[in-house]
Structures are given as C-alpha cells and as structure tokens.
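Of the protein chains in this complex, all but one are displayed in their positions.
Just so it is clear, A, B and C label the chains in written order, and each chain counts residues from 1 on its own.
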Amino acid sequence: MTQAPAIELKGISKAFGPVQANKDISIRVMPGTIHGIIGENGAGKSTLMSILYGFYKADKGEIFIAGKKVQIPDSQAAIAAGIGMVFQHFKLVENFTVLENVVLGAEDSGLLRPSLARARRELKALADEYGLNVEPDALIEDIGVGMQQRVEILKALYRKADILILDEPTGVLTPAEADQLFRILERLKAEGKTIVLITHKLREIMDTTDTVSVMRRGEMTATVKTSETDPAHLAELMVGRKVLLRVEKAPAKVGATILEVKDLNVTDNKGVHRLKGINFHVKAGEILGIAGVAGNGQSELLEVLGGYEKGTGSITVNGQAIDLTGAHSDGQSRRARGIAHVPEDRQREGLIMDYTAWENTAFGYHHDAKYQRGIFMDNAAIKADTVEKMERFDVRPPDPKLAAKNFSGGNQQKIVLAREIERNPDLLLIGQPTRGVDIGAIEFIHQQIVALRDQGKAILLVSVELEEILSLSDRIAVMFDGKMMGERLPSETDEKELGLMMAGMTKGEAA
Amino acid sequence: DLGGKFDKSFNESAFTGAQRWADETGGSFDEVELQSDAQREQALRRFAENGNNPIVMAGFAFATALEEVAGDYPDTKFTIIDMVVDAPNVRSVVFSEEQGSYLVGMAAALSSKTGTVGFIGGMDIPLIRNFACGYAQGAKAANADVTVISNMTGTTPAAWNDPVKGSELTLAQKSQGADVVYAAAGGTGVGVLQTAADNEMLSIGVDSNQNYLHPGKVLTSMMKRVDNAVYDAFTAGADLETGFNVMGLANGGVGYAMDDNNAALFTPEMTAAIEAAQASIIDGSIEVHNYNSDETCPALDF
Amino acid sequence: MDVMPKWADVVLIPLISLLLAAILSALVILAIGESPMNALKIMVDGALGSTYGWGYTLYYATNFIFTGLAVSIAFHARMFNIGGEGQAMIGGLGVALVCMYVPWPHWSLALLGGTVAAALFGAAWAAIPAFLQAKRGSHIVITTIMFNFIAAALLNYLLIGALKPQGSMEPATGKFPEATHLPNLHDVLGFFGIEFSKAAPANITFFVAILACVAVWALIWRTKLGYEIRAFGHSESAAKYAGISPTKIIMVSMLISGGLAGMMAINNVQGEAERLVLNAVEGAGFIGIAVALMGRSHPFGVFLAAILFGFLYQGGAELALWTKIPREMIVVIQALVILFTGALDNMVRMPLERAFLAAKRRNKGAA
Partner (left out) sequence: MDLLTLLQVLDSTMRLATPLLLACLAGLFSERAGIFDIGLEGKMLAAAFLSAAIAYTSGSAWLGLLAGIGASLVLSGIHGLASITFRGNQLISGVAVNFLAAGLTVVVAQSWFGQGGRTPQLQGAARFDPITLPFADAIRDVPVIGPIYYELISGHTALVYIALLMVPLSWWVLYATRFGLRLRAVGENPAAVDTAGVSVIGLRYAAVAICGVLCGIAGAYLATALQAGFVKDMSAGRGYIALAALIFAKWRPWYALYACLLFGFLQALALRPDVIEGALGFKVNVQLLDVLPYILTVIILAGFVGKAIPPRAGGEPYVKER
C-alpha cells in the first residue's frame, strides 16, 4: 500500500553531554498499527520517543507526521500534531485531582470552571467508550499506579491524540491489568489510531505488535515484522550475540535455616500498612525468590531486613534475634550479623554516585578494622582492595579513581555486587539484581549469585522479572498487598499461575 | 558616630562645624563615617599617621580606641566629644545636656494642652537618659502635675537610625495623650518630627537647630553646640589646649533654639519663665540633676 | 567520564567568575564618578602595601577562615548554615565570660580557654536549629536566620545590663584583664626577628585558623566521620542504606560548624577588641558563605578565599578613608562575588563544559 506512514523519523541523533543516547536513527510506523520498540536499558528508547514528543530536542534529524515534515520544539507542538505519550515515569501532579491533571495545559479559557466542567463530561464519555473508569475528583496520590496510568492515557485521548506512545507501560501492572491495557490498545488500533509500545518483555511484543524495532547502544539495529521473528532472534538482535535466557544450575544442597521471619509488620511514616504479618524462612544453600508487582511490599521487606526501616515481629539470623526498632536496627549492625544487601536501586542506595569506585567499595563497611589506620581511614588499603575486586568482577573500566556515576549501569551493579558478595555473608539480600543491566552482564551476575548459593549461603532474591525468578529460585514466594500469597516450587508452577497470585488471586478464584 | 553623618542632628552638627571652619579658613579636612567598631582605631591611626592635626571624634564610642591610640601619637592633638579620656594630648568636651533639656522640658510643659509630654530617646544609654532626665525635671518644674512619657527606640546602634519605629513610637505616645514630643534620637528623630508634624503635635528637635524641618510645628530645639566644639578645635589647630571642659548653659554649650520658624509658638509668659530658669541655672540657684552622676533621676524612672 | 579536567573546575571557573564580579564593580565605581583604577590602587596599597595593611588584611582573613570553614562543613553535609553570624556572636559571649571571670595565669592558657568557650558557645547556638532540622525537618536556613536575630537581642540585653560596667556609656563589656590579651603578629613574628607593624590587630589567632584548616581537611577527607558526612551530603537515601544515621550527621556537622563559627571570637573579641562590643561580628558570618563557595568548600580554597575577602575588607576601609566612595561599595563587591561564584556558577560552567566537550570530540576525531 502506498499510504503515508503515520510517523517517520529520519537520522535522529541526540547526545546528553558525554552520552550519545541516539545515533542517526530512522524509523517509519504505518497508521493503524502497533509498533514495538525493544532494547537494553540505556539503549535510547525513551530518549527517541521523548524526542518525538518534544520533551527533548534532537541534535540532528527530521520528523514527518502523516507524510508532512513537522518541527517539534516542545510538547505543545507534538500535541498539536496529534501525538500523546505515557512516560515510563508518570508526569502527574500528585496533589491535584484527576480532573485537574487532565485539564492542565488543555484549558479552554483563562477561567478554570468551564474547562473543568467540559473535562468532566468528556471523561465520562471516554470512560464509557473504552472502559477507562476513574474517579474524576480523586487525588492522584490517593489512587494506585494502574489508575494513574489510566489518567495518563485519558490525558492523551482528551487531547485528541491519534498517535499514542507508551513507555514500558506494563512494568507496574499485574498481568490482569496488563491484559486489560492491551484490550484497550486493540480497540484504539481498531479505530485507526497508531500506537508505539516500548517494552522489555519479548512476550508482549510477540502478542500485541505488528512490527518491532530493536535498539542497541543508541542505534536502531533492526526493524522486522513481528510475524516473521521469534524471541530468541530478538534477544540476539538486542545484545549482538547469542545469549542463553535460562541459567544452568545444580540442584540445591540445602542446609540449616539461616533466616527466619515471623509475623513481620511494617507501617511507613505516612501510616500506610506496608507489610502485613509476613512469615517465611531461608535455608543455607538455597535461593528464595520473591515475585510480585512493584510496590506490593517487597521493597519494605528488603529495607527492614537491611536495617533501615523499622518494623515489628521477629527476625532471627542463625538463631539470633535481630533488633527491629532499637539502637541496633541499622545497616551497620545488620552487616555485623553477616547480612549483606544488594539494594534494588543502586543509584539511590547502593552507591554514592559522586564517590569514586574505591570510596564506594568501602561504603557501608567503612568501619571495618582492615580499613582503619589509627584515627584515620586507610585509603591505600581500600584502593588495593578495590583494584582486586574490579579485577575479579571484570568491572570496566577497571579504574578505582573513576566516579561511580561515570560507570555504566551494568558496571555500577558489578561494583555493588563485588562489595557485598566478597564479604562472604551468611545471608545475601538482593533486589532487582539485573534492573538496568544488559543481557550480557545479566549472565555474569546470575552466575555469581548461583555460585554463592553453592557455597552454602542463604540468598533472598527479590525481582519483578518473573523469568529471572523462575530461572534462579529454588523456592518462589509471591507477595501481594504486603502479604505472602503462598510458596511454589519452580518445577511445579508457571508464569500464568504466578501472574494470578501476583494479582492477589489463587488458581481456584481464577478458574 | 554610628547613625550617619546626615542624621540632621548630632553628627550633622559636628560636620557643619568642620565645614564652617573649612569655608572660613579655606583649610581642608578628612572625614570618615564608620560602620563598625573595629574601624575606629584604624581610622584614628591612619589620620594621625597622615599628619591630620587635630583629630576630632564625635561620640563617646571612640573613647576606648582613643585610649589605645593617643599614647602612640604624642604630638597629635585629639578632641573627643561626649566622653572623658584622660591623656596629655586629648581634649575632652562634655555637654551638660540636662540643662538644655531642662529648658525645653519647661517649654514643652508650658505649651502642652493635654498636660502630657513625651520623650523619645535613641539607643538606651546613660547619655540619652540624661537628656530624658533633664527634660522631665524641666517639665515638672514648669507644671508640677504634668505627665512625662519616655520611650527608647532600641538597644542597638540601629536605634539611631530607625525612623519607622520613631514615628510609630510618636503615634503611640500621642495615643497616650502626649501633644509635645522631644526626640533625642539621631536619625530616628527625623521620623519623630515628621510624624508629629503630620499629626498636629508639637515636636522638639535636638543637637542642632531643627526648627526649620517643619516650620511652625517644631516647638524648639535643644541646641548642643557640637559644631562650636569642632569649630574651636579646628581653629585652635595643633596648639589646641587639652584637658577636660564642660559646655553648659553658662558658656553657650547648650541652649534652646529660637528663630522665626517657631517664634509664633512662644507666648511672652513662656519666654519669660524659661529665660528666668536659664538665668538661675547659670547662677546656680537651680541645680539640675545630672543622671550620670549617680544613674538615678528624681523626675523620671526608667 | 567527567566533562572537564579538575583544574578547570577548581581554578578556571572561580577566576572567570571573580573577573566578572570585578568588571561589574568597576562599572559601579565609574557610575558614581570615581576612578576604578585609582580605587584599585588605594585598595592594594592600603591592604597589601605595608605590614600594617597586611596586619588588617590577615586580621579580617582570620575571621573569614573560621566562618568559611563553618559554612563548608555544613555544605559537605548538604546543609546551608546561614547562622554563622549569630554563632560567632554567642562565641564572643563565651570568650568574654571566660576572659572576665576566670583568673588566667598566662595568655597561652587564656587562649586555650577562650577557644574552648568560643567553640562550645557557638556549637550550642547551632544546636537548636540542627535539632529542629534533624527531628522536625524545620528548614535550617530560616531557623538559623532567626537565631541570628535572637543572638543579637540576647547580646544587647547582656551588654546594656549584666555585662556593662557601671557608668559606661557604651553597650560593651569592660576591657579584659591583661593576662588574657593575645600576642599580635608584631610580637609573634618579632620573636623570629621578622619586622611587623605593631598597631595592626592581626594576632596569633591567625595561626589557630591555619590549624583549623588542616584539622578540617583531615576530618573531611581522612576520617570515618568525614566520609559519612560527605556520603550523607551526596545522598541521604544511600547513607541510610549504609547505616549512617541522618540525625547524627546533621547534629554533629552543625555542631562542628557552629563551633568553628564561634571560634572566630578568639580573633575579634579576645585578640582585637579585648572586650565584647555589640555587632563585633560585622557580617563575617555571611561573608563565610561567599568564602566557602569560592573555596569550593575545601579548607585550602577557603583559606585563599578568606585572604581575598580580607583584602576586600581592608581595601574597602581604606577606600572609605581616602575617597568619597562609601564603605558599602564593599558590600556591593561581596554581593557580586557571591552572585557570580555561587548562584551564577553555571553561567560560566555551561559554556566551558561545551567547549571542553567539543575539544574532546575533535581529539577523538583526530585520533
């Protein structure tokens, strides 16, 4: 067919300071299709789409919408061109109502009241049409992420978008919510709207898209018809070499119970009940994987165990009770008890981004005797130690004096892992070990985790990536709404069942 | 002193004195206005080293600095006003403000219709209390059952320079019934006189003759002839005779200002009474109590 | 990779910023009909032309080193201690009390006592804002400003009351006893046979200040505490993860900060005035902010910046003495320095970074 593409990008380039996020990218998307974009973290997917939406300005390149060349200096222009975008991190005003957020920037007149009135009517209509029900007067901070995402979609539709960009929309959704989202996307597509879907999940690509583009290191490496490809092939396109998506590991040689958690409760400083009577245990030589949609209490669990969130109940490590509220409820005393912790967010917690690699190597262990010389810290010793670790974990570049922020995501993660694993702890807490890490580094990291388990250490693994959970864990527990939904053995379960549990349902209910 | 050269009052009067000398003799003088205490000593030394002679300091706050410096420059002559520094090359000039204040106090009491008169001081220090004390004595002497309200603007040097507060205080005193107010408050007084004029009150200026500021609305001014002191010092030049000297009514060091700006405000009786008092203070038959002698005041308590 | 070489960050940028500030200042001086050149000459002669001038320059510099270090420490913990003014005032109170009521046998002991008292009092004055920040999250900028006002009032109250000698006109304490007077640079350097003006107020405290610089450097970059302070300053969330207590860091760093600010008092109160007067601090607390900014919160940088501001201060005094340029001109210059080295830092940085980046790219291309 000789119809003009809904979107055509020609030679888009974008650099952030030293980082070349997009290199000379060209892509065409036909109207009335769903187009997928995949690629490692940091490959440049969000950057590219943000440019299309006028959030970032491209250094070079041209944009054509429905065949016409357009300038998109800012989001206003993009909106005018009929483009809507749902960002990876929502762009909502927390303490505004749904209605105010929808209206913001799309008001009819200087006065607010008429605009709000109209928005209320149209929201009603849209809700009926697409089943996008939301409470117009609810505050954003009071509604769940699923709802917030609806608000973002409504914002786009309210602005009459016929091109809709979604950046990793399902990361925060339960499988059920995700399915509903895809039904909505199908309906939009049926109406002739064009949809661009950024995701990491190969299955979603296979199920929903018509065409798919692959990005690597800021470049567009391929664009293929979904019907003519398969996951393995896509993965290879992403990383540039064959990768095994599954981890080889010997069956676990389980030993004594290391970690025992009984009736653990956590209420955060806003008074929200985050953990509701959690019970579980981890034995030496096994990996307990905790699955669940982000925000169902996994983070809080790691924080209490790591010693920087207070809780009630009982936690014992090697049979000794852990202080959950008193003077010894801090990271220092946890480490003293042989608990090591690779936090979920390395950039906010695991590392001081402005510290050098060597300073970060002592981070959390800076009280260790081996790092002291009299009243001063023995920086020489720390540096020596760092060189050795970088060596063993093949951190690139192996330069102890480089600031953490200047290492790439995967290498930052390796620095944290090296620091925590090298302590050979009895218990390793590890959250989202491969988030923001490309598949090459994933292999390495997974091997390290398994190796530690085989040394007879207890490992508590928290991840939102079901595949990771399934391939690493010896036992799997699912968390939902601050509670344990139950335990399964990897051999006896599948993504479908876990997905239901993550949505708070058991097999029975679903059927 | 701290409070600014053009406070229309103490410092300004010192400056006019110097200016007068310069104009008449064509001589020249360096002058500096200080923001901070640390600079006092520095300024003195620099002027001394620069060969300025004599050096005149308006303000008691120089005393400590001068004690330091005087010794190091034996052949430079210094004059300090409002404070006594005992050194061979220093001339200390103090004024008996209580006497002048006594007279304007009488004037205030005599021209008050409400029988309440006010005093607004600058920074709360003994010197200013002496003004207030003399004023109160005079007022009481003229009319035994007059009430005297007294406020100090503040406790920092900023109090010499806070016209906003000055005028609020004036209004506050007005609302307590005062219809004549005496401002001994440097730059703050500007606000006092202004507000008094705006609110059909009479005001009394201080240090230099401030009658002209609001003709017909300033009752009079308590003249403290700092200008003369400075002028004399400069004219005497290097052979200025040092030591301690008091400027009072007797030697025209203080007095009350009469000119055609305020002539209309004085009845003959008033003038008579005040002149009489002045005479008997000079011949000693009236003894005006000096607050600084014992830090107490018979007519007013602080 | 960092975009710019280190030297550009620590040397080039401050220099350019200073230059801009200087140019604008010159324009202002021109505008009020004076000659910038002449003004500069007077400032340089007056501040650096004689040991006497140096004596004043170093005297002011000493004040600024203490307040500058105080602000720096707080900066490292990402806190903005704008209360150096008040802390230094109260530090002065401490010095005054020990000097007046303790019979010191010798100045060396008096110096020791004065230092301790100054530090303690200054720290105490920083304690409440620190505590409120740590426990109640009250914005430390506002609270410390408020404490400046409160300190001033407290000092007035004491200086026109309890501490004022009978009959004295001034709100000030009497002179401290002979034994507490500190040797000034004339005596100290004279001991080594170096000729130095007798009249200038710079005194042995200058060396205490240098010691303080070294101590702070060691504390920040060589001790666990410093490591934790900087970590907290860079990322509170990471600090929590590592088991570093925010409360502890906020309290400790603010106490040290207040202590350093307070220690300024041994210079201006015990060393120079030898009595406690009102507004003895004269804005040094605020200048500390500029000094810390220019010095990039590094003790050595602070030292250099403090000398620069000492020069500005003394030079400014000379300006006021010998020209019609009012003393406030110096406040203007300070303002411009703070503006360009602090707030408008990026105005210089951004173009520079682009330049360096372009240069790098070109080299890459060549290679």
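Note that a contact is a pair of C-beta atoms (placed from the backbone, for glycine too) under 8 Å apart; a residue touches a chain by one contact, two chains touch by 3 or more.
Since the structure is predicted, the reported quantities are computational estimates derived from the model, not experimental observations.
Note that the absent chain touches A, B, C when the full complex is taken as a whole. From the options A:Phe64, A:Phe96 or A:Phe376, the residue with contact to the unseen chain in the full assembly is A:Phe96. Checked against the hidden chain, the listed residues C:Ala8, C:Ala179, C:Val252 or C:Val332 yield one contact partner: C:Val332.
Contact with the omitted chain, checked across B:Ser92, B:Gln137, B:Gln194 or B:Ser221, is made by B:Gln194.
Mapped onto subunit A, contacts with the missing chain fall at residues 16-17, 53-56, 74-79, 85, 87, 91-96, 100-101, 103-107, 109-113, 115, 155. One chain is missing from the display, and on subunit C it is touched by residues 28, 31-33, 80, 82, 128-129, 132, 136-139, 141-143, 145-147, 149-150, 153-154, 156-157, 286, 289, 293, 324-326, 328-336, 338-339, 342-347, 350. On the side of subunit B, the interface with the absent chain consists of residues 4-7, 33, 124, 149, 151-152, 154-155, 158, 161-165, 167-169, 171-172, 175-176, 187, 190-191, 194, 213, using the contact rule stated above.
To be clear about the criterion, only the chains that are shown with their structure count from here on.
Core chain by CA centroid proximity to the global CA centroid: C. Averaging Cα coordinates per chain places subunit A and subunit B 77 Å apart.
Counting partner chains per residue, subunit B shows two or more touched chains at no residue at all. The touching residues of subunit C, when paired with subunit B in their complex, are 56, 152, 156-157, 160, 166-172, 175, 199, 201, 268, 272-273, 275, 277-280, 282, 317-318, 320-322, 326-328.
The touching residues of subunit B, when paired with subunit C in their complex, are 30, 32-33, 35-39, 41-43, 45-47, 60-61, 63-64, 72, 82-83, 123-127, 155-157, 292, 295.
Subunit C meets subunit A in the complex at residues 1-3, 218, 222-224, 227-228, 230-231, 234-235, 237-238, 240-245, 353, 357.
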